[in-house]
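Worksheet: one structure, shown below.
A single protein chain has been omitted; all remaining protein chains appear in their positions.
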Amino acid sequence: MKVEITTQKFGAGSILLIKGDVDMNSSPDVRSSLDEIFKQGGAKALLINLSGVRYMDSSGIATLVEAMQNCMKQGMKLRLVELSPPVRDVFELARLSSIFEIFANTGEAQAGL
Amino acid sequence: MKVEITTQKFGAGSILLIKGDVDMNSSPDVRSSLDEIFKQGGAKALLINLSGVRYMDSSGIATLVEAMQNCMKQGMKLRLVELSPPVRDVFELARLSSIFEIFANTGEAQAGL
Amino acid sequence: MAEDRRRKTDMTRNETGPVTLIVPSHPKYLYVVRSALYPILTDAGFGRKDARRIILAVDEACSNIIKHAYEGDPTKSITMTVAEDADRFIVRLRDYGKKADPAKIAPRDLANIRPGGLGTLFIGAAFDTVTYDTNQEQGTLLTLEKKKQRVNV
Partner (left out) sequence: MAEDRRRKTDMTRNETGPVTLIVPSHPKYLYVVRSALYPILTDAGFGRKDARRIILAVDEACSNIIKHAYEGDPTKSITMTVAEDADRFIVRLRDYGKKADPAKIAPRDLANIRPGGLGTLFIGAAFDTVTYDTNQEQGTLLTLEKKKQRVNV
């Protein structure tokens, strides 16, 4: 399962759009896309749109937790957008639903940034 | 893969709606639904809607060829409706596209019956 | 539209299983493991959510074999066997790598927000019994069992 990652810029920062299963095989690709964003720095926010992700395992969760830690270091806001029911279920199993800021769509996630 | 089969009546006869993969495991179920329709008899036409079928193997094709032969015996018209691209491809491989009457949707298939 | 009848394929449940899948210890085969499991689980009668959680758990157990038992070597192999009896759904994972130390295998403290340590938590969430058998000549045999919900039809 190949994962497709698209990076877009908007006023306050970047949007990462992920399509495909995020597992031990593909999460290194997600991580390196995130690293490029953090290397650029200087943004106010990072949005990660997960609408195209139907499967995520602990390596994907770990990648998002790392992203949150990097965002905190850089003073960036991290917002997760459009979690599918299977991904939402994994977040609940991991008791992480309350730790991330989760939005229903990109518009709402961009509001107030 | 379980196949779901729904039978509906309309003015000129019956519509069989098939959902799921039609393979060696499920085609006996398709055949028995067809047999019930042929047992009732007296109809002008049989429509088989394949929009919910994403996979069909030779046992499914054989079941449809049998249905055609039974329709001919009973003087019924057989019309196949809404073939998905994978099913269309199997029909082409089997060179059967020209042998069956195939319609894009139920409305068109019912016209002139 | 006088009659609307819904039929489900009626399959005489036979207990002939098991299904065995052998894949190389490269993470790209996790997708093959997940894909093969799905139809077995739906056929076994699990609903979508249970099926998803079982698939997640098996994926995590395979990831752990790749990471810990084989230390990232992608040229070894993992053997998955899936079987059911009247009461239980059973997945066995066999590796030939470094033996697991069951004492060290524990889910992370959820209060501690850090990456990692979630795999064993997900395994425990999906299965009722998790047994690491290291009494093999080589490697580990992990047995994951889930009780079946008894539905009286």
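By written order: A, B and C. Residues from 1 in each chain.
Please note the rule applied: contacts are C-beta pairs under 8 Å (C-beta built on N, C-alpha and C of every residue); 3 or more make two chains touch, one makes a residue touch a chain.
In this text, all values refer to a predicted model and were calculated from it rather than measured experimentally.
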Chain C residues touching the omitted chain (full complex): 11, 14, 16-17, 19-24, 26, 28-29, 31-32, 35-36, 38-40, 43, 74-75
Residues of chain B in contact with the chain not shown: 1, 21, 23-25, 55, 57-59, 61-63, 65-66, 86, 89-90, 93-96, 99
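FYI, only the chains that are shown with their structure count from here on.
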From chain C, the most remote chain by mean C-alpha position: B
Geometric centre distance via CA averages, chain B-chain A, whole Å: 45
Centroid distance [mean C-alpha coordinates] between chain C and chain B, Å: 38
Residue list for chain A, restricted to those that touch at least two other chains: none
